[in-house]
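Report on the following structure.
In this view, the complex is presented without one of its protein chains, the others remaining in place.
After this line comes chain A, so read on.
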Amino acid sequence: MSHHKVELKDVSFSYADGHQALDKVTFLLGHGESVGIVGANGAGKSTLLSVLTGIQFPQQGTVRIGDMPVNKKTLPHIRRSVGLVFQEPDDQLFMTTVYDDVAFGPRNYKLEEEEVGIRVMEALEQVGISHLKDRPPYKLSGGEKRLAAIAAVISMKPDILIMDEPTASLDPRARRKIMNILNGFSHTKIITSHDLDMIMDMCARTIVLKKGAVAADGDTRQILSDERLMEECGLEIPLALQNCPVCRSAKEKNLDDK
């Protein structure tokens, strides 16, 4: 299943104003891997997502999705196999009903309307919001919007799912629901977030970005519990790994359970 592979080799990207957003980023993700990308604000997470989806092309280095390099020629194929869920669902849900939004991708690939219908309903059922199909997106709650945005991407049956802050500004229950749904997907997942507890729950591997470069890449629990590394990269260790605020005892039990 090499088409689920994501490979970046010495990728560097600078904006027109000279700001270097990515500095020789190299990593390889295998099929079915779930990887968290963390870093302080301005560390290069959003630029990395743009480069992965071909919204921007790096000045140096290569990006390969599956066996294909990401370039202008291969973009239609790349975008079919990579699905990006935006941080702000309002940017992604631009049609007047949830159904039309979820159908937008499949229709662009000229699928028969019957097949489009099947895909839309499948995607909506997967995220549990088939009852909202005729609702206008602006009337949905934050959590429902997020689910609709995920459905709009999985209706295109991507191999790789990229999510930008999937749990940002959600209430605890909606956050948990999204996490459970995403955990149920077998896609290769790349998740950027500041919600380190969510990353710990969902990703076995984590890549830490610092000023556009990879500061660490490895086992999530090891990386996120490394207080010095987190401090250096402008982050904090996740709440679940911090000492108890009342008795100050370490959460060893919690770590062992995971």
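Definition applied: a residue touches a chain if its C-beta (ideal position, glycine included) is under 8 Å from a C-beta of that chain, and two chains touch if they have at least 3 such contacts; residues count from 1.
In the analysis below, contacts and distances are computed from a predicted model.
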Name under which UniProt lists the unshown chain, selected from "M67 family metallopeptidase", "Energy-coupling factor transporter transmembrane protein EcfT", "2-oxoacid:acceptor oxidoreductase family protein" or "3-methyl-2-oxobutanoate dehydrogenase subunit VorB": "Energy-coupling factor transporter transmembrane protein EcfT"
Candidates A:Ala123, A:Met156 or A:Ile223 - the one touching the absent chain: A:Met156
In chain A, positions touching the absent partner: 53, 55, 76, 79-80, 82-84, 86, 88, 90-92, 94-97, 100, 103-105, 107-110, 113, 116, 134, 136-138, 152-153, 156
